[in-house]
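And then subunit A:
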Amino acid sequence: MSLEFIFDLLLALAMVWSAWRSLSASRLDRAIVMFIVFGLLMALAWARLSAPDIGLAEAAIGAGLTGALLLDAYGALKRREA
Partner candidate 1 sequence: MKRLLVVLGAVCFVVLLLGAMFDLAPASVQLHAAVAANLPASGVEHPVTAVLLNFRGYDTLLEIAVLLLAMIVILATGIDTAADVRPSVNPVLQALAKLAAPLMIMVAVYLLWAGAFRPGGAFQAGAVLAAAAVLLHLVELLPGWQSPSTRLRLGLAGGFLVFLAVGAGSLMRGALLEYPPEHAGRLILLVESGLTVSLGLILAGLFLLLSRDDGDGP
Partner candidate 2 sequence: MMVWLILLPLLWASFAFLLGPGRGVWLAMAGLLAQLWLAYALAEEIVASGVAEHAVGGWGAPLGIDLVADGLSAAMLLLTQCVALPLAVYASAYFKRDDPAATYFWPLVGFLLAGLNALFLSADLFNSYVTLELLGLAAVGLVAAGGGAQQIASALRYLFATLVGSGAYLLGVALIYGTYGTVSTVTLTPLIGAGAPDLVWIAGGLMVVGLMLKTALFPFHFWLPPAHGGAPAPVSALLSAVVVKASFYLILRLWIGPFSSLTVAANLVVWLPALLGMLAVFWGSYQAIRAERLKMLVAYSTVAQLGYLFLIFPLLVSAGALQAVIMQVFAHGLAKAAMFAAAGTLIKATGQDTVAGLAGVAERLPVTLFAFGLAGVTLMGLPPSSGFLAKWQLIELALSQQYWVIAFVVLVGGLLAAVYVFRVLRQAFLLAPAGSVVMPVPRTLEWTAFVLAAASVLLGLRGVELMQLVGIT
């Protein structure tokens, strides 16, 4: 097994784990942070798939903007609860 493949395998495991945690974490803020981590790992996977364009877009839009939207929604809910 080549070193590259081991890296890919670890990355794949981390992706599945972070996705699972983002759906199962008991606290909503943790779930959202895990989702952003998942997005960044996705960006890494795109780089490994020789798709740097998607990697850039995923980091900026998938993880960045979506994450910001989710965190903002979470913050608004918190403020409203208080």
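The rule is short, and it goes like this: a residue touches a chain if its C-beta (ideal position, glycine included) is under 8 Å from a C-beta of that chain, and two chains touch if they have at least 3 such contacts; residues count from 1.
Candidates were picked such that all candidates are chains of the complex that A comes from, given by their letters.
Every value quoted in this text rests on a predicted model; they were computed, and no experiment measured them.
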item: Neighbour of subunit A by the touch rule, complex-wide, chosen among 1 or 2; value: 1
item: In the complex with candidate 1, residue positions of subunit A that touch it; value: 51-53, 56-57, 60-61, 64-65, 68-69, 72-73, 76, 79-80
